[in-house]
Structure formats: structure tokens, C-alpha cells
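Dropping a structure here in C-alpha cells format, bear with me for questions.
A single protein chain has been omitted from the complex, and every remaining protein chain is retained in its original position.
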Amino acid sequence: MSIDTRLTELGITLPDAPAPAANYVPYARTGNTVFVSGQISQDENGLIKGRLGDGMSVADGAAAARRCGLALIAQVKAATGSLDRVVRVVKLTGFVQSTPDFTDQPEVINGCSDLMVEVFGDKGRHARAAVSAPALPRGVAVEIEAIFEVE
Amino acid sequence: MSIDTRLTELGITLPDAPAPAANYVPYARTGNTVFVSGQISQDENGLIKGRLGDGMSVADGAAAARRCGLALIAQVKAATGSLDRVVRVVKLTGFVQSTPDFTDQPEVINGCSDLMVEVFGDKGRHARAAVSAPALPRGVAVEIEAIFEVE
Partner (left out) sequence: MSIDTRLTELGITLPDAPAPAANYVPYARTGNTVFVSGQISQDENGLIKGRLGDGMSVADGAAAARRCGLALIAQVKAATGSLDRVVRVVKLTGFVQSTPDFTDQPEVINGCSDLMVEVFGDKGRHARAAVSAPALPRGVAVEIEAIFEVE
């Protein structure tokens, strides 16, 4: 089954691959490795802002992380032409905008990790780091970058 | 001399390679590169929590970073089957849970960097970044991820 078919069965529609406005690009390929730029949490209503530990629940944080994951998948599709060329998700680095006493970074970033396994199966299992940041661009709740191995 | 022999001579016992509880994995290999997930500071007594700049000394932070390093080495051993297959330690990224006025991130992460050179010799010399985070998973003092080149 192709990944596009799996996306359809899962009822997942990828967002447009956001284009950066500055002198950087959404992804860069070197050999069989694609580095995708940090994707900030947003959906069809705009940016998902908020601070974990201060009025934003872990569930809402995980939902924001899932949106970052959809953008990451949209970018690697743009990079390769087809998600079937993804050999594996190698690495995610997730940054959570939080208060200093927040300790559930893993549960937040799971929103993205779970999506990767839903979409790519075992190829979606990845190495990961999850940490907090005091502030993220535009006040978003989550930013996640990724490394993919591709054909 | 094998790395395992060197570990014995140094009196170093590796911890078990911790298994993540979520949809990610402790390491991912692509080509000859192994990405090891962020390892949080813990020892046989449990998690090493604390905040640099607020009641935790630099020496205690460095000891916590060394524990992260032991876990990183345990993971790459699990990934390759033998530490003698490590060609070099390529990169460490270290996150220190600290107050905003803390400035000794390098001295803390040296606890891990020094361990890599103790264990791997010149192959242990790596590129590095060391920064603070306002919060880390479960309140730990240090989280470090690594990239290794392997045979």
C-alpha cells in the first residue's frame, strides 16, 4: 500500500508545504539524507500559540506537535516527489514552549512521533530529543525539525 | 586494546540501554551514521534532577552529564553490537536545565565530552553544542543526544 493511500485511509490531508520567507529553505538534501527545517505549530486557522505549563494542556500541546508532523511530512513529500521514497524517519528534535516547571515534553512531542508511525509504520520509528524552549518564533507552542533517509 | 577492555580498566560499567516507552527508538542508523536519542541524566538511584544556577553545582551538573554519556555509549553498543565498531563520536548536543543567568554550560557538558575521550581516545573527540533549556523531561538536570560514525 502506498503511503498516499495510507494517508487517505487514515483521513489525513497534508497541509501545503510552508515556504520560508527568508534566505533558508524548507529542506536540504545531502546524499540520501533530507534535513527538514523546524516546522512551527499551525493549522488551517493559523498559528497554534501557547505555553505548556501555563494554560495549555498536554493534550493541546500534543495536537500542536501533530500539526508540526503533518508539515514535516508535507515537506519531505515536496523534497522527494513521493512519500514512498522515504526509507525511514531518522530523527526528530522537538522544542516545547513551556514554563520552567513543565516536565511532560515527551508526552507533547509524542503527538508528532505517533503520527510518524501511523503514516510510515515501522519506517516511522525514529531517534528523538524533546526539550523546552523559553520562547519560540511568533509565540508558537511547538517547533519540530526532522531528518529523513530517502531513496 | 578493545573498548570493552578499556572500559574495564577505567572501572566503568555501562548502564542498561534505556528503552523509550513511546513511538520512538533509542537510536536510528542511516548508512554509517547512528543517531542516538537524547539521554536524560539518571543513575542507579533514579533520575538526576536539578537546575544549574539554583542549588545544583557545576560539578554535580558535570557528573549528571557523564551519566548521559554512559547511556549514549550503552545505546551505540546496542546499535552496533560492539564498541569497537565506533569509528568516531561525531557530534554531541547538550541541554542543561538552568536559570537564565547561568553561563557555565560548557563546563557541565564537559562531563560527557571528557568521558568520550576517556573511552574512545582520539576517536572520542567530537563537534558539540551546549545550551540551556528552561525545562527538561521529568525535571532532569541534563539531556544529551549524539551522532556516531560506525563501521
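Residue numbering begins at 1 within each chain, and the chains themselves are lettered A and B in the order written.
The rule we apply is simple: a residue touches a chain if its C-beta (ideal position, glycine included) is under 8 Å from a C-beta of that chain, and two chains touch if they have at least 3 such contacts.
A quick note: this is a predicted structure, and the numbers were derived from the prediction, not measured.
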{"item": "Contact with the hidden chain (one of B:63, B:78 or B:117)", "value": "B:117"}
{"item": "Contact partner of the left-out chain, one of B:32, B:57 or B:82", "value": "B:32"}
{"item": "Subunit A residues that touch the omitted chain in the full complex", "value": "20, 22-28, 30-31, 35-38, 51, 93, 95, 100, 133-139, 143, 145"}
{"item": "Absent-chain interface as seen on subunit B, which is shown", "value": "31-33, 53, 87-93, 98-106, 110, 113-114, 116-117, 124-134, 147, 149"}
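The criterion applied here is as follows: only the chains that are shown with their structure count from here on.
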{"item": "Length of the line joining the C-alpha centres of subunit A and subunit B, rounded to whole Å", "value": "24"}
